[in-house]
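Note that one protein chain is taken out, while the other chains of the complex remain in position.
Read from first to last, the chains carry the letters A, B, C, D and E; within each, the first residue is number 1.
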Amino acid sequence: MTTNFDAYTTSQFKVIIPNTLNDHETLFGGEALKWMDEVAYITAIRFTRNKMVTVSTDKIKFLKPVKSGTIVEVFGKIVNVGTVKIDVLVDIYMEEMYDDCRQKVITGQFTFAALNNENKPIAIASILQKN
Amino acid sequence: MTTNFDAYTTSQFKVIIPNTLNDHETLFGGEALKWMDEVAYITAIRFTRNKMVTVSTDKIKFLKPVKSGTIVEVFGKIVNVGTVKIDVLVDIYMEEMYDDCRQKVITGQFTFAALNNENKPIAIASILQKN
Amino acid sequence: MTTNFDAYTTSQFKVIIPNTLNDHETLFGGEALKWMDEVAYITAIRFTRNKMVTVSTDKIKFLKPVKSGTIVEVFGKIVNVGTVKIDVLVDIYMEEMYDDCRQKVITGQFTFAALNNENKPIAIASILQKN
Amino acid sequence: MTTNFDAYTTSQFKVIIPNTLNDHETLFGGEALKWMDEVAYITAIRFTRNKMVTVSTDKIKFLKPVKSGTIVEVFGKIVNVGTVKIDVLVDIYMEEMYDDCRQKVITGQFTFAALNNENKPIAIASILQKN
Amino acid sequence: MTTNFDAYTTSQFKVIIPNTLNDHETLFGGEALKWMDEVAYITAIRFTRNKMVTVSTDKIKFLKPVKSGTIVEVFGKIVNVGTVKIDVLVDIYMEEMYDDCRQKVITGQFTFAALNNENKPIAIASILQKN
Partner (left out) sequence: MTTNFDAYTTSQFKVIIPNTLNDHETLFGGEALKWMDEVAYITAIRFTRNKMVTVSTDKIKFLKPVKSGTIVEVFGKIVNVGTVKIDVLVDIYMEEMYDDCRQKVITGQFTFAALNNENKPIAIASILQKN
């Protein structure tokens, strides 16, 4: 059975350019949520190699505005494997382009359930054993 | 001071077409989150007519998959006005195109803080009095 | 037969952010037309609950430029129900973010025809009776 | 003064792929309108080499649905030069990918006004003389 | 057999607006590459009227940054017809909006192979003869 969660982290680097900005010229929160959901989903799929559906998100915190002209890393990792659900933590880090400054700016957790071929929930343990 | 929250509901109807879908041919969760954030933000702005920033979301629940070829309404309303924050509830309803069936499919709450011209938090009450 | 058109209005609120702008930093007209078409289509579908296709638009007037950093409501309503076609009026209203100023900025009418399962035109009256 | 309108036609070829489709798997009308507006605007600018704003569209007719997996040409040309306005006709032609079949599927006219540096209307003749 | 390559040029005019820009407020290179690929593909399809797949690009040169508020023409033409492949040259020209200045800013070549109904390569000559 798979136990090393670190082998399943998923990263998505993005540049903060005009088509990602809100009316304050910082990253539009909805765009950030879209990226987080995609990264959370890929993290869950790559860990289980099974059909997964998003059940819910926990509290998502917007810690700092993300400035135009920076780079962000959207980073997902498995943090909890339950009986029928898994939790993926997604953090967004902002990096200045021209120095090494890097800090966490948005963070939140996404919960997924595994489905079998008839779209019924199945035990995570049975999936991981199979892999 | 404004007290009738119903006067500040915000609606965004959308058609579920191919560019909104995930690999299961249902609405991509990240797209839904993007719409919810935009609607929550507009709801908060229209209520306060003041600069607002997203602080966090509470648990967001994906109740049912949203099928291709349906219509959704993303609906935001003020549910709580605190000292320095307001909470906006956003529900997504799915409507079948060709009958009157309508049901809630995604639901979650967004919290915003008000900022003054120097980007410092200000009391919601002081803003509402001014309006 | 349905006669209360007001029950079928459709609204889509949007924030005017950089990815919606033209080279004058006002709302790109093509983006506005895209929103109007989506809202007109949803209005027509929700009124008839039948397959509808866009036949034409009438004159669409761009009354004022829509500034960056405002909110718009794209608002559709049924204005005429003919034998085989219905007309949907779509108005776009611009709201300042930080005061209650609101004005109509774009307006136009869209005409739809109803189709049956074989993609042949059918009488609107027969559809509305069925609903 | 410029009189040969044909020297100012503007073309935009596009492939009809999933992200351009509506729920009937044909080209979403709003996407077509967005392309037409961009082409009309470029046609007007290239003819006058002056700041232009969209004033209105005339009747736009959707003659046939545009099928997925085809190619379209969005084609703009000047059809009328008035005292202070110019009219641009935009036709969309659909081409089958694998044979030479080509037909007009959408057609409409866009009207533009010329503005000077103070955003006041100016005579088209004075602009064309200058060029 | 078709020999006049000039009959198969393909053009796509675009306005350089905020949603096309990078963090230096010039055209995002990835956006340019996306446009070039679409134009190259359409050029290849219109010449052969046969299923084509992209095999590779040759060196693509970014000659000058493309400024915000300009117009570009993405222009594709057949430059070589081999036994089983064809080469399409795609040039992007930047035009100032308000004067007649026009210059080449990006240039590159795309190579396509023709496939038959079983997705096996077929000779270009046999396709052109058929047309």
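We adopt the following convention: a contact is a pair of C-beta atoms (placed from the backbone, for glycine too) under 8 Å apart; a residue touches a chain by one contact, two chains touch by 3 or more.
Note that the structure is predicted; figures quoted are calculated from it, not measured.
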Next on the checklist: Under the definition given at the start, what are the shown partners of the omitted chain?
Outcome noted: A, B, D, E
Next on the checklist: I'm checking contacts with the chain that's been left out. Which of B:P18, B:P65 or B:G108 qualifies?
Outcome noted: B:P18
Item to check | Residue of A:I45, A:L63, A:V81 or A:I122 touching the missing chain in the full complex | outcome: A:I45
Next on the checklist: In the complete complex, the non-displayed chain touches which residues of chain D?
Outcome noted: 15-19, 68-69, 97
Checklist entry - Going by the touch rule given at the top, which residues of chain E touch the chain that is not shown? => result 22, 24, 28-31, 33-38, 41, 51, 53-62, 65, 108
Item to check | Positions on chain B where the hidden chain makes contact | outcome: 18-23, 25, 28
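The working rule: only the chains that are shown with their structure count from here on.
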Next on the checklist: By that same contact rule, can you tell me which chains touch chain B and chain E alike?
Outcome noted: A, C, D
Checklist outcome for this item: Matching interface for A-C, options C-D, A-E or D-E, criterion over half of contact pairs identical, gives A-E
Checklist outcome for this item: Two copies, chain C and chain D, superposed on Cα atoms differ by a rotation in degrees, nearest 5, of 180
Checklist entry - At the place where copies chain B and chain C touch, is the share of residue numbers found on both sides over half (same) or under half (different)? => result same
Next on the checklist: On a C-alpha centroid basis, what's the spacing between chain C and chain E, in Å?
Outcome noted: 36
Checklist outcome for this item: Where chain B touches two or more other chains at once, the residues are 15, 38, 41, 51, 97
Checklist entry - With chains as vertices joined when they touch, what's the shape: line, ring, star, complete or other? => result other
Checklist entry - Between which chains is there touch? => result A-B, A-C, A-E, B-C, B-D, C-D, C-E, D-E
